[in-house]
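Reviewing the structure listed below.
With one protein chain withheld, the remaining protein chains of the complex are depicted in position.
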Amino acid sequence: MAAADSGQARIEWADAQMPVLAQVRERLARERPLQGIRIAACLHVTAETANLMRALLAGGAQVGLCAANPLSTQDDVAVALSERHGANVRSRHGESAQDYAAHVAAMVQSEPQITIDDGADLIGAIHDTRPEWAAQMLGGTEETTAGLLRVRGLESQGKLACPVLAVNESRTERALNDRFGTGQSTVDGILRATNLLLAGRTVVVLGYGPTGRGVALRSHGAGASVIVCEVDPLRALEARMEGYEVMPALAACEHGDVFVTVTGGRDVLRAEHMRVMKDGAVLANAGHFDVEISLADLDELAEGRRREVLPLVEQFTLPSGNRVNLLAQGRVVNLAAGQGHPAAVMDISFAAQALCVEYLVAGAGELERRVLAVPAQIDSEVARLKLDSLGVQIDELTDAQREYRSAWGFAREPHGGGA
Amino acid sequence: MAAADSGQARIEWADAQMPVLAQVRERLARERPLQGIRIAACLHVTAETANLMRALLAGGAQVGLCAANPLSTQDDVAVALSERHGANVRSRHGESAQDYAAHVAAMVQSEPQITIDDGADLIGAIHDTRPEWAAQMLGGTEETTAGLLRVRGLESQGKLACPVLAVNESRTERALNDRFGTGQSTVDGILRATNLLLAGRTVVVLGYGPTGRGVALRSHGAGASVIVCEVDPLRALEARMEGYEVMPALAACEHGDVFVTVTGGRDVLRAEHMRVMKDGAVLANAGHFDVEISLADLDELAEGRRREVLPLVEQFTLPSGNRVNLLAQGRVVNLAAGQGHPAAVMDISFAAQALCVEYLVAGAGELERRVLAVPAQIDSEVARLKLDSLGVQIDELTDAQREYRSAWGFAREPHGGGA
Amino acid sequence: MAAADSGQARIEWADAQMPVLAQVRERLARERPLQGIRIAACLHVTAETANLMRALLAGGAQVGLCAANPLSTQDDVAVALSERHGANVRSRHGESAQDYAAHVAAMVQSEPQITIDDGADLIGAIHDTRPEWAAQMLGGTEETTAGLLRVRGLESQGKLACPVLAVNESRTERALNDRFGTGQSTVDGILRATNLLLAGRTVVVLGYGPTGRGVALRSHGAGASVIVCEVDPLRALEARMEGYEVMPALAACEHGDVFVTVTGGRDVLRAEHMRVMKDGAVLANAGHFDVEISLADLDELAEGRRREVLPLVEQFTLPSGNRVNLLAQGRVVNLAAGQGHPAAVMDISFAAQALCVEYLVAGAGELERRVLAVPAQIDSEVARLKLDSLGVQIDELTDAQREYRSAWGFAREPHGGGA
Partner (left out) sequence: MAAADSGQARIEWADAQMPVLAQVRERLARERPLQGIRIAACLHVTAETANLMRALLAGGAQVGLCAANPLSTQDDVAVALSERHGANVRSRHGESAQDYAAHVAAMVQSEPQITIDDGADLIGAIHDTRPEWAAQMLGGTEETTAGLLRVRGLESQGKLACPVLAVNESRTERALNDRFGTGQSTVDGILRATNLLLAGRTVVVLGYGPTGRGVALRSHGAGASVIVCEVDPLRALEARMEGYEVMPALAACEHGDVFVTVTGGRDVLRAEHMRVMKDGAVLANAGHFDVEISLADLDELAEGRRREVLPLVEQFTLPSGNRVNLLAQGRVVNLAAGQGHPAAVMDISFAAQALCVEYLVAGAGELERRVLAVPAQIDSEVARLKLDSLGVQIDELTDAQREYRSAWGFAREPHGGGA
């Protein structure tokens, strides 16, 4: 009961930070476009996710939820969502791999018409174990790059049996969530774990995709010098033009105080890198999987001299005597050491998710059975609702401007003056 | 002779700032892939352009050049390029509209196999007056959005007779030149014209495309508060998330000290806006055409009370007594009041241009007769050469990483941690 | 025992972040200049403070410690400092006012020769209850502006009986700790309490002293728009020139999402302000005392509609229905909701403190009985050791430069070019 109260308070707090989703929920509650639809989600079980579930329930759906990552479950939220809102929640913080699998299986057994994934575990399981059910689904949505890779794997093998909307490739998602959400929460996670002063320190960001940009931006904003490491020449050049130092990882290791991997690849920091790091170096991963920092190399280098020095900090002592501090076992640091994306970020993602679910229902039987882009009108609608919620008003084109623009084709911006 | 000396000194100074193009030129000089090809260009006749011409000449081409804008011609450079390097230059600073047209016509008459445009005047003229020659061309390149709109107009009418490479839509161009080149040079042009102190002032940026972003970034970097006006909700939202105030233009007019239009549209600042501006407001345009600030409205409002107060500043006194200062007659301010893009920016554009010309020659007869994207390998090559020239080295993927990546499909970056 | 282990781990972690103090400790351990000196401190009982105590113990002193604020005590650290290092620690997290007073009294009873204060509670108590002992003291140090006001109050009444060094007025302290330490930790405290996304939000900073500057800087660095409110025209002007919006508090209340008071005054946010705030406004105090936000006004406005919505967030519902969220009961948010200053900041303060203690001992009987500035050589020594610890090397003047400079008097910098 206390758990349900505390969980409900969290859900309400998050709700107050999620005005876009709230507006969508209110409309869904009026229109009930999801009446009777069976939806299963495999997401981080947090207060923000709870509000997505509430929106779907408000629209008339039957909703099940299991965890995309056992460590991110907020148990009190799970209780409140189940007891107070009527979702079928199967998740417990720190659950075993066996329990985790059982919970995903339970979601499969609910024979969902729509799935919502953060890593493709659920839609993958349906295709693996019940392909005939997959073929009857209205579709799925996927929140991560990693998950999309799995879904596209299915597609390229000709096995994808239903449409899947690539939510994390929507314009709002790329432009806002990776950069602002993960940027802030990664730095926040590092500070919570270590309470380091970033001013005067050097942060090395490995990988300069949207998320890496966010981490670099916020690290700089917190007073750190930033070094970027990249393998793509154009991205490396952008980082340099934006004012960061750019150099190979090995060179950066001599300068860095804090290292953040966010490449999407594996073994970005290896023994050769760790050997040249300064005493006290801090290693954090902001990529989806915990394979970017080679734990095997770190463990081998330290020859067993490792210990927990703070709740989320494990310290490895190298033969040189230098100490390397690993945060959250190399798991994604904004979730493992912080509270993940702020609700305001998830507001955008989850409002888009809710609109995508509505779109899948509305398009029943007419959408192609492949990975689909989020329709532009959903992006636009989300941005519009978000601006509203921020109290920001914008201009509209005059008729004369609209005419001028269409006379010219459909230019969005000028080339701002030449040579 | 003195002009040729001074022009040659400018060309050499620019050359020293254009190491990417210089590397391309050296290779073209060795390989001579353009041997005997007739090329005509309609570009701003500046020291940077001269270096592009030199690269093409070095590759074996016959090269003609007229001006894309009579006001941007550097006469001494024109002389040096003609006398010292052997290009056929037809341009004079401040030439009449009649002379301008005659110069373009002369370029048409040279029956070029390849055209290089900054606004599509030349390729347009060939299609208009000599469509049969257009059909025999290897192709053209276009440097501006405005020009591409014209070319795409031809394409949509089924009249485009040769392939055209959209240079300004290349990744390097969008990521770097609009943002960094026009951003810096627009603020620079405003300071040269006015010597205003930007710290403590408010700059209103109308339009938040790549160029508008650059103007906002550099204005902020110069100490100004920045207000962004947009019509696109997602762009408006990005501006707000990046920390700028966002509001309708009319509201912004009460706060702004300096206004920069960069929308690609027309009549962005009209009488209704001018009426509410503060005394001393400064108006500058950074869009390609001089139609973004309504000069008609300004003139009408001032009822003839206008005078030049500084070489590039015309002051209009409104009925309220408030004075509005128009820079460079509303022409693109980075060119009209400054020196346009820094050579280092043009280095990237023009190295890409030279590689595009080589690509058109190599692809003779095999390219489709439509607007084509710049091939990714040209972008990558330009970025690589530019990093080299900055002395920046980057990492390469290990074999294991490459394998991991391809096992996953071809992900470029991770989703950096979820809800 | 587990507490001592965990406390010791924290102390060691902090020690690794405090290389300046560690270098001072090592020298004190060799030279033992504090042999037998009785020192009592009234400070926040944290891992960083523990390292100051260790340095003094290493120098030969007998050391006692009570809490400057009952809420900042880390109990495990208190245990470890007592059991493992031999300090006399009297403090417990959340202790009653009665216990708090008893602990201060116990420190007085130890008849210290030197006091170290963070708010002047201890030196005040000695002067109040044992003025004869105060007159025999070698001196004290004070870490806060608020404490110095109390000490200067004693001085102006002719009651100050020993020298007191104004540590928080040292150049290193003003230039670094208030701005960087409190700046980062205040934003960190707000994020820990709320997990708000700052990008796209407006933070109102009330008070633009060194700490307010830090809060503004870091809020901006985290992506927020910043409005500054001030009563001093020159400070207000500086804020404006630095790019912030500046306006009266009442006007700012209509725009702000987060409010941070840091004026040193009282009732900065009152009923009139709260009434016009937006729904969801967050109020945090970063000033020393919890009087900057009027809790009385907030409580009265809400007419009892208040509840805890997150562990450190109390929500007040106003008659309009708008909800105002108060963090940490209006106590200093970087301590109450975060972990206070990062160790690296305290490193500088506490290294200065240790050197000040040594200075008081060395100057026994020769220092004036008033508030004294920290000697410049201590500032310089601290900066030098800190640069060393960051691996930063700097230049020295050449003989010719030294001569030129002294020929000119003792200029520190040029006027950089006039009108």
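A, B and C are the chain letters, set down in written order, and residue numbers restart from 1 in every chain.
Heads up, the rule we're going with is that a contact is a pair of C-beta atoms (placed from the backbone, for glycine too) under 8 Å apart; a residue touches a chain by one contact, two chains touch by 3 or more.
If you're wondering where the values come from, they're calculated on a predicted model, not measured in any experiment.
The chain not shown here is in contact, across the full complex, with A, B, C. Only one of B:Ala102, B:Ala199 or B:Ala400 touches the chain withheld from this view, namely B:Ala199. Per the touch definition above, the residue from C:Leu138, C:Leu165 or C:Leu335 contacting the chain not shown is C:Leu335. The chain not shown here is touched by just one of C:Ala249, C:Ile293 or C:Leu310, and that residue is C:Ala249.
Here one chain is not drawn; of A:Ala125, A:Met241, A:Cys356 or A:Leu390, the residue touching it is A:Met241. One chain of the complex is left out; on subunit B, the residues touching it are 9-10, 12-13, 16-17, 180-181, 184-185, 188, 191-192, 195-200, 217-218, 220-223, 278, 280, 308-310, 313, 323, 338-339, 341-345, 390-391. Listed by residue number, the positions of subunit C touching the unshown chain are 43-44, 46, 48-49, 68-69, 72, 118, 143-146, 149, 152-153, 156, 168, 171-172, 175-176, 178, 180, 182, 185-186, 207, 209-212, 214-215, 229-234, 236-238, 240-241, 246-249, 251, 262-268, 286-289, 332-335, 340-341, 346, 349, 379-380, 383-384, 386-387, 390, 392-398, 400-401, 404-405, 408-409, 411-419. For subunit A, the residues touching the absent chain in the complete assembly are 199-200, 220, 223-225, 237, 240-245.
As a convention for this text, only the chains that are shown with their structure count from here on.
Taking each chain's centre as the mean of its CA atoms, B is the chain most distant from subunit C.
Between the Cα centres of subunit A and subunit C there is a gap of 36 Å.
For subunit B, the set of residues that touch two or more other chains comprises 237, 240-241.
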